[in-house]
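Heads up: the structure comes next, in C-alpha cells.
One protein chain is absent from this view; the other protein chains keep their places.
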Amino acid sequence: MNFKLIAKRLSFLVLVIWAASTIVFFVPRLSPRNALRERFAELARSGGFAPGDIEKLIANMNQQFGLDKPLLEQYWTYLGNIVRMDFGYSLNRYPATVTDIISQALPWTFFLLLFTTILSFIIGNLLGAISAWPKSPRWLRGIATPFVLLTGVPPVIMGVLLLFFIGFRLKLLPLGGPYSIGIVPNWSWEFALDVLRHQMLPALALILGSVGGWVLSMRGMGVTIQGEDYVNFAEHKGLTGGRIFRDYYLRNTLLPQVTGLALALGTLVTSALVVEQLFGLPGLGQVLNNAIRSNDFPVIYGIVLFITIAIAVLMAVLEFIYPLLDPRVRNQ
Amino acid sequence: MNLATTENASSRNAAAAAGPILRVEDLVVTYYTDLGRARALDNVSFTLEAGMKMGMVGESGSGKSTLALAMMRMIKPPGRIEGGHVWVGGTDLQSLNDEGMRKARLSKIAYIPQGAMNSLNPVTRIGEQMVDAIKSHLSGESRQAINDRCVWALKSVDLDPGVFHMYAHELSGGMKQRVCIAIGILLRPEVIIADEPTSALDVVTQRQVMETIDKVQDELNSAVILIGHDMGLMAQTMDRVAVMYAGRLVEVATVREMFTDPKHPYSQALISSLPTLENRGQFKGIPGLAPSLLRLPSGCAFHPRCPLASDRSRSEKPKVNVLPGGRLVACHIYDQES
Amino acid sequence: MSNLLEIRNVTKVYQRGLLSAHAKVALKEFNLILPENDPSILTVAGESGSGKTTLAMLVLGFITPTTGEILYRGKNITTLRGAERMAYRREVQAVFQDPFAVFNPFYTVDHLLTVPIKQFKLAKSGKDARNKMDEALTAVGLRPEDVLGRFPHQLSGGQRQRINVARALLLKPKLLIADEPVSMVDASLRANILESLKNLHRDHGVTIIYITHDLTTAYHVADTITVLYRGDVVEKGDVETVIRNPQHAYTRLLVDSIPWPNLDQKWGQHSVRSKESQAEFHA
Amino acid sequence: QSPLAATAPKEIAPATPLPEVPRNQTVVLGWGVALSSPIGVTNPWALPGYTHQEGNAFMWEPLMYFAIFKGEYVPWLADSMEYTDDTFTALEIKLNKDAKWSDGTPVTSKDVKFTFDGQLNNSKLPYNAHFTQFVASTDIVDDLTVKVNFKAPAPRFKFEVLTEKFDTGIPIVPADYLSSKPDVNMEPGSIDIPHSGPYDLKAWNGNQKIFDYRPDWWAVKAGRIAEPAVKRVIIANITGVSMDTVAQRVVNNEFDSALDMRSSVIGNILAQNPEITTHTGSESPFGYLDWWPNSLWMNTQLEPYSDPKVRRAMSLVINRDVINDILYEGAPIATIYPFPLYPNLQAFADSPAVKALEEQYQPRKFDTEESAKLMGEAGFTLNGDGLWEKDGKTIDATIQGFEGIHSDIVPILVEMLRQGGFDAAINFGPDAYQNMADGKAGLYMFGHGASLYDPFEALNLFHGKYSEAIGTSAGNNRFSRYKNPEYDEILDSIAPLSSDDPKFQEGAAKALGIYWRDQIDIPIIQWLHRIAYNQHYWKNWPTAANPAMGTNGAFWAHTGLLVITSLQPSGAQ
Partner (left out) sequence: MTTVTATSPATADTSMEQPSGLTLFLRYLNRNRGLAVGVVILIALVLFTVIGLITINPKQAYPLSVATKQPPSLKYPFGTDFFGRNLLAAMVVGMWQTAVIGVIAGGLGTLIGVVLGFTSAYFGGWIDSTIRTVCQILTPIPVLLIQVVVAGSLDKRDVTIFTMALIVVMLAWMGPTLVIRAQVLTMKERQFVSVAKLSGVGDIAIIFKEILPNLLPFIAAAFVGQVFSAVFASFYLAVLGLGPLREPLLGNIIWAAQLQGAFFNGWWWWPIAPSIGMILILASLALINMGLDELANPRVRKTE
C-alpha cells in the first residue's frame, strides 16, 4: 500500500522537474538577448578580438550549439537530454559541459551550504525557542533580537563588513578564495584546515543573515505550543525547566521547522549566489552568477534545474522521513 | 517519606486521628485582567485528612481550577496568589523556594489536569514521560527501581505495562486519562488533585476511571480532591463534598449530609436541581445568574439569587461557620449555630 | 407524505487521512423517520465515538452520506436548491457540541445572534432585533447586557452554551439538533437549559434530536431514545422502557454506569474494569 | 562529439607534487580564471575559448612586440620585418636563428607561413578579415626568411596585425603540432602543446593557474633578455570579487599585482601600503594611457540621434572639467579625441591643422544655453519635468555600459544629461553590449580600440562601408552606423599612405574635423589603466619613471610576458 504513495510522490517529482525544465528553457529565450553574441562582445571588450566580423563567428557557433533550429525542436532535444542528465555545453567555457562545471563547483557549494544550513538551523531554532519560552532568563531572551535585526542586512553587506574588519583589518581570516594561493588541492589535513579557514567568513556571513529567519519562525511555533496542556502538565509533574524546554517544548516545536528546511535551502542558495562571488569561492553560486551575467543559457538552466531538482528531492525525502520524526503521522 | 504514605490504608479513622494531611488557609488569588481585578479565590480555607476523598463542585467559573492551581503554586500571569498558606503534611508550600516547590510537585501534591486528552507529550513515548517525572525527583534511583515504579503505577490504573512503549495517540481517551493518573501517583503523593478527570468521557469510561482513582487511593491512602460538576459522580464516589460559589467555599460536608441535608441555600438549590429516576421531566434550576468575579455583589455573593436573603446578607460578608461534625457553611443563617 | 425528516439506510465511512488506508465506519445503515405533525424529542445516546455527532452533521448536510439518503420534506437534502434550500437552512438548526468553536473569535458574541436575524429577516427593525435577542437570552437565564458586546473568550463555558441555545430559541426551527448542549455546565444550569429546550418543543412544536452520552438528562428530556454503539443502533424505543428495562447488553452496561446522584442507588455490579473495556457487544 | 570536447581537461592537476618555489621567486597576480575561458585551452587557434589573457600570453610569442612608451618595435621571434618598397605591397620577415619551441625544435619559416595561411583561410580566426582584405600570399624564402605579398597597399599591416601590443596582434603557432590535428579550432592544446614562451602551464582549476619557468628558454641565449628571476607565476582567480577586496589583498602583499582599479580605490591602496606604486608613482592619475578612449557613442541612424543638432546639444551639456574634478582629482583625463594621446598621436593632435579645427568646432565646449537653443531648433520643447520632448515623448537617453568599468563615470554622465534636459538612465545589464551591437538603444559608453600609432584606425571606425542598417549587427566598435561619402572619400585616399606622409596628416585632420563637426560621437575620457604594482617582493615594474622595456604594465596583455620576465627580486623573504 505504500508503493502507491511512493509512486505518487515520484510522479509528482517528475512533474516538478518537467515544469521546472520547461520554465527554465523558455523564460530565458523570451529575452531578446543572444548569449553567443554577448560572449563575443565580452571578449571584444576585454580586447581578445580585433575588430572583425563577429557575426560570421556567431552564425558558426549557433549551428554548432543547435541554436539555429526551431524552438520546439530545440525543446524536445533539450527534454531528451535532461532525461539523460545531459545539460549540454557551456557557451562560455566550451568545451566544458554543464555537468562538468556543476560537478566541479558543487563540492564548494555543498560544503558551504551544509555547514551553514545546519549551524543556522541549530542556532536559530535554539534562540527562537529560548526567546519564546517564558521561563528563559531575560538576558538570554534578548540575544535573539540582534539576530532578528540582522535579517535586514543583505548578505553582501554582511560579507563586505566581515571581510573588511576580520579579514583586512584584524587579519584573522583570509580575504577570500577557496584555499591559499599556490596550494594544489590534495588530501591532507593541512589542506582541509586551510579550506576550513577560508570557509569561515562566508559561512559566518550566511549564518548571521539566516539565523534571524529561523528565530522568527521558531518563535512563532513556540508561542503556539506554550499554552499546550502537555507543557503545563510537565510543570505539574515537577520537571526541571531545562527538561521541559528540551523534551516537551523543543521537540514539539522543532518538528514543523524540519519541513521548512528544504525551502530555506532554496533561499540560502540565492544568498550563496552573492556570497560565493564576494569571497571568490568557485561554487555553484559563482558559476551561476557569471552565467547570468553572460547569458550562458545551458549553464543557467543546468544549475537552476539542478538546484530545483535537489530541493524537490529534498522536500520529498523530508516528507518521507517526517513520519519517522513525528509518531502521530506514522503509518499504522 | 512521611507517615501517610508508608502507612497502609487500613483505617481511615486512624489517619484522620493523626490530623489533617492537607490544610488550606485563607488562600486568595486575583486575576488582573483588562476589565479589572477578578478575585478568583476569596479567603478559601479547608482541611482534609489522609485517605479522604473530597469532591469540589460549583458553577463554572467559580474558581475550582484556580484553587487547584493555587495549591500547586501554578497560577500564571495575569493571576497572582495574594495570600494564604497550603500545608501538606507539615510543610507550608508557600514558604518553599522555587526549587523546593518543584520537588514538592508530584512527590507531595499531584495534579491530574482537566484535559487529559492533550496532557501527554505527543512525540515521546508514555514510558519516557513517566521516567522523566521520576528522575526529576529521585535522581539516585536505579533503572530497575524506576522501571518497577512505572510498572506498578500502570498496573495500579489497570493498564497493560505495554502502554509504557506506546505513544499518546495510540491510546483511547480513557486510557490517556488513566495514564495521567498513573503519572500522578508515581511518587505516592500525599495529596492528589484531579480536575474534572471524567467530564470528557462517556459514562462507562467515567466509571472505569473513578474506580481506578478509588483503588489507587485505597493503596496509597492519599487525600484526594476531585473537581467536577457532576453531582452524580460525587454521590457515587466521594466521602465529602465542597461547594464553591464565586470564589468562596460556601459549604463543606460529608456526601450523605450534602445530599440529604444541604445547609447553604446555594447547595440546597443545587441538590434540588438534580435529576433522579423519580423526578423525570422536572427541572429546577437556580434562577438568576452567577455574579461576575469582577463585580462581586456586596455582602454574600449569592444574595441576589437567594430566596432566604436578608438585609444582613446584602451588606455583610458571611464568615465560615463550623457546624457540629466539622461541617463548614458560609451563610448568615447559621451564624448562631456554630 | 408529511415526514419532516427521513433518514434512509445511511452509512458514513470516514477515510482517515491520506496516509492511512484504514477506513472508519462511523455510522451504519441508520434509519429514522420524524413525522411533521407529531413533534417529539428524540435522544441519541452512546459512548464517545459511537457516531452521534456524525449523525448530526449528516442531517445538517455538512457531510454527505457514503450510502443511503436523507430526505427533508421528501426531498434529498443534497439536491435542495434556491428557496427550498434556504427554507431547509432556516428550519433545521443545531446547537453544537463544542460551545467555544461555534463562536467566531474575531467578533463579539452578538454576531451569533445578529447574523441569522439579518439573513432570515426575522426582525423588522434594529430595535425589534434587539428585543428578540433579549428575549431569547433571558429565556436561557442570561442578562443581555451582561453578555452582549463581549468576546467569546470572555465568557464562561456555560454562558457560551446558553447563548447557543438562545440562538436556537430565537430561530424557532422545525428541527433542532442539540449535540451535547449541556456537557460543560454544572447541574443547576443544566436544568435551566434543558428546561428551555423542553419549552421550545412544547410551545413551538419543535422536533428535537438530543444527542448525549448522559442518560440521566436523556431520561428527563426525551420521549424516545436510540442507543448507538460503534455506529450501530443497538437499541431504540420509548425512553422510559429502555432505561428502566434495557434489553441489549451494551445498553444495560450504559444504564448501569449512570452515576445517579442518589446515595442509595450505587453504581452497578457489572465489572467494567475488564481490560480496556474492549469487550465487544454485537447489535 | 567534437574532439575539443573529448580532449579538453576539466582540471589540470600535476601528476607529481609541484616543486616548492619560495614566495620571493613567485609572482601572484589577481585576475579572472577559467570563468570565461575553458580550462585547458592553450591553443591560440582553439575557438571559441582561447584568450591570451589569464597568463596564456606567457606561453606564446609574436614576431615583434611594440614598446608603446618608447614608440619603437621590439624584435622578438623575428630579427627584422621590413616593407620591401614604399608602396607597402610586400613585407620581408627574418626570424631569429635561436628561436625554439619548448620541444626543442626551432621556430622556422614554415611556422610563420602556417600561422599566416591559417589566418587567411580559416574564417574562425580573429584576423581572418584583415588577412583576406590585404594578404595575397605568404612565401617561404628560406628557413628563416618569409615574404608576405599584399593585394593592396598595407602600410599598417605590420603594426596592427603582426606586432603584439596591448591586446592585439598575432602569436606564431607551431606548424608541426597543429597541422597534425584534424581540426585546429577544436584542439585545446592543454599542457602538451609546444610553445615558444618561457613559462609552462603546470596546474589549472577554477581557482588558480600555475606557470613554472622553463630554464631552456631560447630568448636568454639569443640575448633578447636576461635570465628571468620569476620562477613561478600564479594567476589567482578574482572573478566577481569586489574591487575593494582585491585592493585589500594587494595591500596585504598577497597579490603582487591585479587587474586595473577604479579611480576611487587606487589612491587609497597607495595610502595604505607605501610599498605599492603605480604607473605615475604615488601621483594622480596613477595610471597609464590605454588604447581605449571612451565616447558616448550614438546610433546616428536612430531618431533623434540622427540629427547632428541633437548630438551636438548633448555634447554641450557634458562638463569635462567636472568629470576631471570628481573622478580624477583634477587630472586631465576627459578628452575630445577618439584616439589615445600616445606620443605620435599627441603630435598629430598638436599639429596646427588640428588645432585650427578644434578652435573652429570647439568640441570641449560646455554651454547649456547653446544646447537648449539647438534643441529648440531641432523641434524639441521642455516639458514639466524639465526634459526635452517632441510629440509627447522624451528622448530615450539610457546609457548602455558595463558596471565593472563604468560604475563611476556613467552615473555622472546621466546626471549631466538630465540636467541638460535629456531623459537619461543607466543600463548595466548583461544585455548592454547586445543593445550596442543591434543599434536598438541610442547611447552607448564604449571605447575605441583602434589607433595606437596614427589616427587612421580610429577614424576608420566611422567609415561608411561599416554602416550597417539598424537591426543588422554592427561590428565591434562600429556602433555609430555613420555614413558620409565626403568622409569616406578622405579615408580611402589616405589609407595607402604611411602615417608620416604629410598627405596622410592633412587628410586625417580633415576627417577629424568632420568627426567634430558632425559630432559622430561624444568623446568623454581617455582610458587609464590604474594598476597597482606591489614592490614588496618584486621591483622593476614598468612605470613612467622606469620605462623598462617601454611597454605598458598590464600583465594580462600580450606584452605581459615582457613585464614579468623583467621583474627583479626586491630581496624580501
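Labels A, B, C and D are assigned to the chains in the order they are written; within every chain, residues are numbered from 1.
Just so we're on the same page, a residue touches a chain if its C-beta (ideal position, glycine included) is under 8 Å from a C-beta of that chain, and two chains touch if they have at least 3 such contacts.
Worth saying up front: this structure is predicted, and the values here are computed from it rather than measured.
Colleague: One chain isn't shown here. Among D:347, D:382 or D:425, which residue touches it?
Modeller: Result: among the candidates, D:425 touches the missing chain.
Colleague: Using the touch rule from the top, list residues of subunit D that touch the missing partner.
Modeller: 242-244, 247-248, 262, 264-265, 268, 322, 326, 396, 398, 403, 407-408, 411-412, 414-416, 418-419, 423-431, 441
Colleague: Hey, which subunit A residues sit against the chain that's not shown?
Modeller: 12, 15-16, 19-20, 23-24, 27-28, 30-33, 145, 148-154, 156-157, 160-161, 164, 168, 212, 216, 219-220, 223-224, 226-227, 262-263, 266, 269-270, 273-274, 288-289, 292-293, 300, 304, 307-308, 311-312, 315
Colleague: Just the residue numbers, please: which parts of subunit C touch the chain that's not shown?
Modeller: 60, 62, 86, 89-90, 92-94, 96, 98, 101-107, 112, 115-116, 119-120, 138-139, 141, 143, 145-146, 149-150, 153-154, 192, 195-196, 199
Here is the rule we use: only the chains that are shown with their structure count from here on.
Colleague: Give the chain pair, either A-B or A-D, that is connected by more C-beta contacts.
Modeller: Higher contact count goes to A-D.
Colleague: Using mean CA coordinates as chain centres, what's the gap between subunit C and subunit D in Å?
Modeller: 89
Colleague: If you look only at subunit B, which of its residues touch subunit A in the complex?
Modeller: The touching residues are 72, 74, 102-107, 110-111, 113-115, 117-124, 128, 132-133, 136-137, 167, 169, 180, 183.
Colleague: Name, in rising order, each residue of subunit B that touches subunit C in their complex.
Modeller: My answer: residues 35, 57-61, 158-160, 172-175, 199-208, 210-212, 229-237, 255-256, 259-260, 269-271, 273-277, 279-290, 292.
Colleague: Hey, which residues of subunit A end up touching subunit D in the complex?
Modeller: Within the complex, subunit A contacts subunit D at residues 31-34, 37-58, 60-61, 64, 89-90, 92-97, 100, 104-105, 160, 163-164, 167-168, 171, 175-179, 181-182, 184-186, 277-280, 282, 286-287, 289-290, 292-295.
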